[in-house]
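In this view, the complex is presented without one of its protein chains, the others remaining in place.
So, chain A:
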Amino acid sequence: MNIGIKAIEYFLPQKILSNADLAKTFPGWTEEKIYNKTGIVNRHIANDDEYVSDLAYCAAKKLFENHSIEPKDIDFVILFTQSPDYNVPTTACILQDRLEIPKSAGAFDINLGCSAFIYGLAVAKSLINTNIAKNILLITAETYSKYINPREKSVVTIFGDGAAAALISYSEASQIKEFDLGTDGSGAEHLIVSSSGVRSRRTENNNQDGLSNSLYMNGPEIFNFTIDVVPKSIENVLIKNNLTFNDIDFFVFHQANSYMLDHLRKKCYIPEDKFFINMSDTGNTVSSTIPIALCQAENEGRIKRGDTILLVGFGVGLSWGSTIIVW
């Protein structure tokens, strides 16, 4: 038996931030220009009283309902988030209770962003391989909007909120193969909310210490990092799986920004018909872009069961990872 992704669903909050809304905030920018530069039309934004646990709950409920999964079947909950309801306690524990998953299940949060889904598959596969769990609920959920200064053009145009839930189990057909993972913490400052942890409590006024309440992204540095690591990671993961470029039916990268994705596609010599870009109605949902893209690609008929798909996640940390799955 293999270990594979049995099912995925995703959830986006109702409230929408459109290019028309943004064009009003930033004179000189038109709806068309924002679309041309980002590939995004709408971003879904959590309400003031809507949090990561709510988005995660809705995604998991949808997974259970649409795939006839019973909460009692789940024996592990993994939540990847960087905007949890609380730092203390663990948001995955709250989800265990809200989703009525048995108390015998394990649960934890993992703090990773753009590379989260790849690491999630790695951790889930490991827990099953070591007989610790059999049916893992893997959730990615972010409300980066709560960190975003609405006047900060470079981030408000890109990021949207959302969550995805996947069931990872033993499987006849689907498979999670080998991984290539990597980290470069020297780039931590390039994508950061510097007041987001305990460090910011040293001073009463967060900004006194140069710590900012809002998300900072150094776009050029993040882009250069991506150009450096993505082609190498693809090469590494093909070698680890003993596969060649032509064995891959489809490529799904973290949906960071469609302009960057198109550049990476060309740089890696991936033909357009094997490459997925669809951010128009979601924006960059951080940890959920890859599972959302897999759902969308299946709905659009671009992937089918049995296809060999190469996944790459990269970003905040800086952290990256690749794997190959059989869908």
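Rule of thumb we're sticking to: a residue touches a chain if its C-beta (ideal position, glycine included) is under 8 Å from a C-beta of that chain, and two chains touch if they have at least 3 such contacts; residues count from 1.
Definition applied: contacts and distances are computed from a predicted model.
Going by its UniProt record, the hidden chain of the complex is named "Acyl carrier protein" among "Carbon-phosphorus lyase complex subunit PhnI", "PPM-type phosphatase domain-containing protein", "Acyl carrier protein" or "NADH-quinone oxidoreductase subunit M". Touching the chain that is not shown, out of A:G106, A:G182 or A:G219: A:G219 (per the contact rule at the top).
Here one chain is not drawn; of A:S83, A:N257, A:S287 or A:S322, the residue touching it is A:N257.
Among A:K37, A:K61 or A:R98, only A:K37 touches the chain that is left out of the view.
The chain not shown here touches chain A at positions 28, 33, 36-38, 153-154, 218-221, 223-224, 227, 257, 259-260, 263, 266-267.
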